[in-house]
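My questions all concern the structure below.
Moving on to subunit A:
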Amino acid sequence: MLFEARGLTKRFGGLTAVSDVTFDIGEGEIVGIFGPNGSGKTTTLSLIAGMLAPTSGELLWNGQRIVGRRPFEIAGMGIIKTFQNPQLFPELTVLDHMCIASHLGFKRALGMNRVKTLFWPYAGRAVERGAEKKMDEMLALCRLTEVSEEKAAALSYGAEKMLGVAMAMMCDPKLLLLDEPASGLGQEEIVNLETVLRDLRAHGVTLCIIDHKVSFLGRLADRSIALAHGVVIAQGSTRDVLANPDVVEAYLGRKHA
Partner candidate 1 sequence: MSLCHLGRLLAGAAALTIGLSTAQAQEMVKLGELEAQTGAINTYGWMSSQGTRLAVEEINNAGGFEVAGKKYKFDLQQVDTRGEPREATVQFRKMMEDKVPFVFGPFLSNIFNAVRPIAEQNDGKFLLMGGATSEHDYLGKPGSSYLIRTWNWDAGPDGFGTLMVQYIKKLGAKKVAMLFQNDAFGKVAVDIYKKIFADAGIELSVDMFEPGTKDFTSSLAKIAASKPDYLFPGYTDAILYDIVRQSLEGGYGAKFFIVRGSIGPALKNKDQIDEYIAYVPKYFEQAESTEPAVKKFIESYKSFYKRDFPYDQAPLCSSSCYDHVYMLVEAMKKAGTVTDVAKIREALLGMRYSGLWNIKFDSTGEQVFSFNIVRVKKGGGIEVQSLDPTAK
Partner candidate 2 sequence: MTRIIPIVAFASAVVAPLLIRSDSTFAIITFGFLLAALAVSFNLIFGFTGQLSFFHAAAFGVAAYMTAILVSDYGWSFWAAIVPALLAVGLLALAVGAICFRFKLREFYFAVVTMAFSEMIRLVVVNWNSVTNGTLGMTVTAQPTLWLPTGSISLTGARTWYYVALLILVATYIICHRVLASWIGRCFAAIRLNEQLGETLGVNIFMYKLLSFVLGSTLAGLTGCFYGFYTGFIEPQYLSITQSLDIVAMVLLGGVNSLFGPVIGGMLLTALPHAINLTAELRIILYGAILIFVIIVMPSGIFGLFSRPRHAV
């Protein structure tokens, strides 16, 4: 298994945001996690990305424990998270964002040799060329090429979200955690997003997507996990999960049941 969560639990003072959640993600899968607001989706992702420390439970990455690792370490291992409402660097252009995002790639490629580039700029040239090529690819993939010189502040909400994805991709992730990528997007932006995500999977990236847009996830995810009040209420192939009466209830409330 690429990734496993075992009895993952997080308490904030009194309330339990995530309670004994267990699931796993296989290489190349698209796994959907959905549930109504406040069902613990985002908390789960934050736990995986190391931005929160679980109260109890285990997280395994290729079989090794990653609980307690700092976020940048986990990112270094190839688990990259995007944010629900896009986090960007104000006052920088899209291209600048991509440059900063190329940090991990640069690090992997050169390691300590990066120090050489301080004295001899050309030492890192080859790698930079590669990074630049990759940036162009990703910008194209995320339909950002023509705005690449724009300030992040000037971007549309959709573009901001895509920039988030593009930056995540610059870190060439093995597992990409997407927090409500579709929320706040217009119809054709969503369609666009879907194609992008499919392309990503084609690039061999494993995806774990949070969303409460059932339709969106339904089309995309191979497997799904349904959360309600921090508890897994159903798990399995997306079709089965969506059909599950508990899920329907948790989602649409009693009157539809």
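As a selection rule, all candidates are chains of the complex that A comes from, given by their letters.
Quick note on the criterion: a contact is a pair of C-beta atoms (placed from the backbone, for glycine too) under 8 Å apart; a residue touches a chain by one contact, two chains touch by 3 or more; residues count from 1.
Here the structure is a predicted model, which is why all the values come from computation and not from measurement.
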item	value
Pick from 1 or 2, the complex member that touches subunit A	2
Residue numbers on subunit A that touch candidate 2, as the complex places them	49, 51, 70-72, 75-76, 80-81, 83, 87-93, 96, 99-101, 103-104, 106-107, 114, 117-119, 121, 124, 167, 170-171
